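Accompanying notes for the structure given below.
Every protein chain except one is present and positioned as in the full complex.
Presenting chain A:
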């Protein structure tokens, strides 16, 4: 049995200033909406945030930015947010841009006990600066190091009371790797079910990676609603 929280504030209560956190999601899909809202409320500062994107101005991680809680952002695409641009230009915010596949693999490696790995992404580009290049079978690769976090805040569709998780469609994205790479992983799930309700073969994230569970209602904002008109 995992500890199941009733309050989002309580679930993240132990987080201190200067923590490194991973936050699941791609765009606004699969983000732990209520845990982010609770973080804004706690006002913890000087966070290093590892997440593919940084939300939009008024939702997701954009709310933490607006509240000046982030010192450093590690992500692959941060172009949906004006406040982000402003803080980078004034030097308030440090950014490390990482190719998306490298970011996913650095997080996976972090949770999988692999300290570093070689990848072709970024060879011969600005991001190769200062990194070891090694040739395998005549092709150059960059050495990239793994990432870990003090806390991983993730979101799943269903979680059982033992912490086994299942994601919905493309809301999976970075969540499974982050679950494994966080010292304390807090899973916000849309629905908590009795253990055994998720078939073992259908578990996406085994409960071993999850420390805290909380059920939360999601708004699921849509960034780019694209609709086919009825003929």
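Rule of thumb we're sticking to: contacts are C-beta pairs under 8 Å (C-beta built on N, C-alpha and C of every residue); 3 or more make two chains touch, one makes a residue touch a chain; residues count from 1.
One rule holds in what follows: contacts and distances are computed from a predicted model.
Missing chain, UniProt name from the options "Glycosyltransferase family 2 protein", "Probable succinyl-CoA:3-ketoacid coenzyme A transferase subunit B", "Lipoprotein" or "Winged helix-turn-helix DNA-binding": "Probable succinyl-CoA:3-ketoacid coenzyme A transferase subunit B". Between the chain not shown and the residues A:11, A:44, A:93 or A:177, the one that touches is A:177.
Across the entire complex, the residue among A:4, A:37 or A:127 in touch with the chain not shown is A:127.
Touch with the chain omitted from the figure is made, among A:52, A:146 or A:164, by A:52.
In the full complex, chain A contacts the hidden chain through residues 26-30, 52, 75-79, 85, 88-89, 95, 97, 99-105, 107-108, 119-127, 157, 167-177, 220-228, 230.
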